[in-house]
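Here we show just some of the chains, and they stay where they sit in the whole.
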Amino acid sequence: MAAKSNFFSIVAGVGAGTGRSVALKFAKTYPVVLLARNPANYESIVEEIKSSGGTALGISTDVSNPESVTKAFSEIQKDQAFANKKLAAAIYNVGGKFIRKPFLELSLEDYEAGYEATGKGFFLFAQKVLPLLLESVEKSEHPPTLVITGATASLRGGANMSSFASGKFALRATGQSLAREFGPKGVHVVHAIIDGVIDIPRTKEWMVGAGPDAKINSDAIADSYWYLHTQPRSHFTQELDVRPYVEKF
Amino acid sequence: MAAKSNFFSIVAGVGAGTGRSVALKFAKTYPVVLLARNPANYESIVEEIKSSGGTALGISTDVSNPESVTKAFSEIQKDQAFANKKLAAAIYNVGGKFIRKPFLELSLEDYEAGYEATGKGFFLFAQKVLPLLLESVEKSEHPPTLVITGATASLRGGANMSSFASGKFALRATGQSLAREFGPKGVHVVHAIIDGVIDIPRTKEWMVGAGPDAKINSDAIADSYWYLHTQPRSHFTQELDVRPYVEKF
C-alpha cells in the first residue's frame, strides 16, 4: 500500500464488514481515519493497514455525541500524519442499533435509536467533513466524495421496523439534500442501498442453504465505493442499489 | 352537526388550515379532540364546532413531550363527553418548525427540529392512539383510521431542506411500517402527501398571479381524509398525493 497522498479519507462506523473493507480499499491511496465507538472495532484494521505500508488512525468516537465528534476531528488535526492533508473522501457507514419489534413494544429510546445513529450521527459527521471536502474541490484528483451506506429500510418501512427505517429514511433525506446543495459546488454525495446480508462472522449461520455467494462480499462494496469516488463531476451517481443475485426484491 | 356517536376522533396539530378543516369535517360525525401546543390554535375551532351542535375538546399539548402527550390522553379519559367512547379516527397533522437554510448554517437543534415534530412526536401520538384504534376494529362503522399529513419533502430531500425532509421521511417510514403491521389487524394507516401551498391567511400574499385555485383549499383535504376513513378494509389506500392543478411536479 502507498499512502503518500496529500489527501486523506475517513470512515465512520468501522467493524467486521463494510467498514473494514472500505478502510482497506481507500488506504491503498489515502491515509485513512477510522471511527468507531469501540476501539476493538478498528484496532486490528489499523494494524492491518499499517503492516501493509499504509497510514491509519483509529479514534474512539460516538458519532451521535457532538463533543465526541468534535474531539475526533481535533485529534485528526493534531496528528502529524494527517494535519497537513486535505480530505478526499468520507464514508458514513454507521449502522446503529437494529431493533425489530412490534410498534407497541418499543420504548421511546428504542424508537429514537434509529435516528440517533443515522439521523443525528450523520448530521454531526457531515457538518465536520463537508467544509473539509469543499476545500478539496478542484484540488483532489477525483471529486471530493461523501458516501453514505443505506439499507433496504432506506426505501421501505417494513412491519416492526419503524425504529431502523425512520433513521434510514432520515439519512437518505439528508443525503439527497446534501447532494443537491453540495453537488453544484463540486462535492459528490452518494447514497448506496445495501439490500442483503453481508458476509461477516456474525452472519455465518444465516442463509445457509441459499447457495454460494448468497451473502454480499463487503470487498465488493468497497470496490463500488471506490468506483463512485472516481466518477468525474460530469457523471455523478446519487444512488445505487446492490444485492446478491439470489436476493428477492 | 350531529355528534351522538359512540366513537370519537382526534386531530393533532390544529391551526388555521388543514387541522381546522379536518376537525370541522370529522366533527360532523364524531366528537373531536383537538391538540395544539398553543390554545389560541384550537380555541376558536372548538367554539365553532360547539356552536354548530358538535362536541369538541381542545387540549394544549406538546406532542414531542412524552409527559404532555400522556397528560392529554388522560384528560380525554376524564372528560365525560369522551370517557366512554372508542376512537374511530386519529389524524396526525403536526407540521413542526419549518427551517430552510444552508446545511452548514444549521445548528444541531435546527436539524433535530424536523425529527422532534414529525418523528418523535408521531411516535408518541401513535403509541397512544393505536391501542385505542385496535379496540374499535369490527366495531366502528368504518375501519378505524390513522391519517398522517405528509408534504413534498416526504419524498424529496431538496437543497437546504435537510431538517424538514429528514423529519418528513422518518414520518413516512413509520407510517409505512404501521400500515404493514396494523393493516392486517384492521386499522387503516394512510399517508397523504400535500404537495403545494395551502390557502390560509399566512399564505395570502404567496403565489399571487398564479391564477385562481392555485393554492390548496384545506376543506378539500378534509374531504379526502374523510373519504379515506370511509374506505372498507378490502380497499385501503396507503398513500395519496394532492396538489393544485397548476403545480409543477
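By written order: A and B. Residues from 1 in each chain.
Note that contacts are C-beta pairs under 8 Å (C-beta built on N, C-alpha and C of every residue); 3 or more make two chains touch, one makes a residue touch a chain.
What you see is a predicted model; the values in this text were computed from it and never measured.
Shown chains number 2; the total number of identical copies in the complete complex of this file is 4.
In this section, only the chains that are shown with their structure count from here on.
Centre-to-centre separation between chain A and chain B, using Cα means, comes to 35 Å.
Those residues of chain B whose C-beta lies close enough to touch chain A in the complex are 66, 102-104, 106, 108, 111-112, 115, 119-120, 123-124, 126-127, 130-131, 153, 156-162, 165-178, 180-182.
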